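The other protein chains are all here in position, but one chain of the complex has been omitted.
The block that comes next holds subunit A.
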Amino acid sequence: MRKKFFKSLNKKFNTEPQFSEQSNAKDIELKKQDINLHYERNIETFKAIFSIPKNVDVKIREFTIRSLKCRAFIIYISTMVDMDQVQKSIVEPLIENEQPTGKIQDIVSFPVAKMTTNIGDITENITRGITALFVDDDDQCYIFETTKIQGRGIEKSNNEVIVKGAKEAFNERLADNIALVRKKIKNENLIVEAHVVTKRSRNDVLIVYEKDLVKDELLQKIKDRLASFETDSILDLSILEQYLEERPRSLFPTILNTERPDRAASFIEEGHIVLLMSNSPNCLVLPATFWALFHSPEDHYLRTPYGNFIRFLRVLALFISLFASSFYIAITNYHVGMIPPDLLMAMAGSRERVPFPSVVEILMMELAFELIREAGLRVPSPIGPTIGIVGALILGQAAVQANIISPIVIIVIALSGLSSFIISDSSMNFAIRMSRFLFIFAAGLLGIYGVAALGIVGLFYLVSLKSFGTSYFAPMTPHFFSGKDLLIRPVPMKAMFRPGYLKPKDMVKQRKG
């Protein structure tokens, strides 16, 4: 009875809205047809498809091929093609060549990519920046790869800064990105596969992997997942990341998003799969574990003791940024006996004039810190760095002098805030910063008991997380053979295996010398 009631209620509120959409059946029908032998008819068709002359950058140029003595036209999008190339290698030879030869391929110096007849196919290619040549009385259309898209060059990595090691980062041009990976892995087994994932914008995703390493089931799983999207457009890789994730509402990321080609290459060499997309200056690494998100490429570039030292610092920073504020609240509110007398006296003395309970105090400062951080990010770059430091200093100093917060809280917040910067992965960073607030509430309600309880529940949750079938804490728990590169990294000579959770075709990376 009750079930039924809820069900009907649910139905009532969650109906899918119906829209009266304009039918595009005619267009779809048109795109399925082949091109016409009649020159005039073809011009009409494509003028209609590309809305010429309303669409200013779609150009049609009509001319006569002198050697064949027939009329022809080329159509292209002027902003996406190399105009010089079109002029010099396609148009000029066609007009000026006088020797009578029968074939277009022999006249034009630019290589013909392919010949096609389907209108839909041609349209799709034109939108990519190719030039299409139509000749009177010819049922084939000649397609030239003249694409030249403007973009930024290869620059230094901005978000994952390291001291030692390669500095270059992915940019928005797909060809560059693939080249960056290829130049690190010079192997014919490195496969770059294209997949179109959306219907309207026709965004394509490149799947990069090593054929003789990656487990076929994993590859199939990812391909199936990519094929399953029913959406018009996915503009960016970061949006694709959200489509791909098993738990998009989860606090913790399960896919590694990096802008460093060296990092991508090292993951490919281990048997992971990397996704690239045009217009996105980064790549996705699947599957990703907690360790992949937690490590930094610098750990490996530095000598083993130094690398492990910064690992250790990062672990410490992780715990400090998670627990510093909650620990402070728990201790000052519930477990006063834990504080050494001198510190307790100092804290009590400085808290005496503060009007708020310590939970409110901490929350206020945490919020202020997050505000400064976000503001520093959004502020136009010329005033950016100054406003961050000045804002923090003034806010801290003035708040203490105005007796709104106690100086110890500033130390706690500064420490936990600073530590959170050490976790380099931006998604992981957010996860830690947000769970910190949960811990603060838990500490405010139940003291250390609450912190411990939430910590245990959180650990349960993390262990249950999966990234494309891989447990979040693998290979530590569940245990797999691996390079043993978890909390502490061994010397490179000892890392003999690829991660076992990927079940790679070739498990052994190096044999014992």
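Assume contacts are C-beta pairs under 8 Å (C-beta built on N, C-alpha and C of every residue); 3 or more make two chains touch, one makes a residue touch a chain; residues count from 1.
Quick note on the criterion: contacts and distances are computed from a predicted model.
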{"item": "Absent chain [UniProt protein name; select from \"Starch-binding associating with outer membrane\", \"Ger(X)C family spore germination protein\", \"Branched-chain amino acid ABC transporter permease\" or \"MaoC family dehydratase\"]", "value": "\"Ger(X)C family spore germination protein\""}
{"item": "Option from A:305, A:337 or A:380 whose C-beta touches the chain left out", "value": "A:337"}
{"item": "Of A:21, A:224 or A:352, the one touching the omitted chain in the full complex", "value": "A:352"}
{"item": "Touching the absent chain when the full complex is considered, from A:239, A:364, A:445 or A:462", "value": "A:445"}
{"item": "Residue ranges of subunit A at the interface with the undisplayed chain", "value": "3, 6-7, 10, 332-334, 336-337, 339, 341-342, 344-352, 354, 357-358, 444-447, 449, 453"}
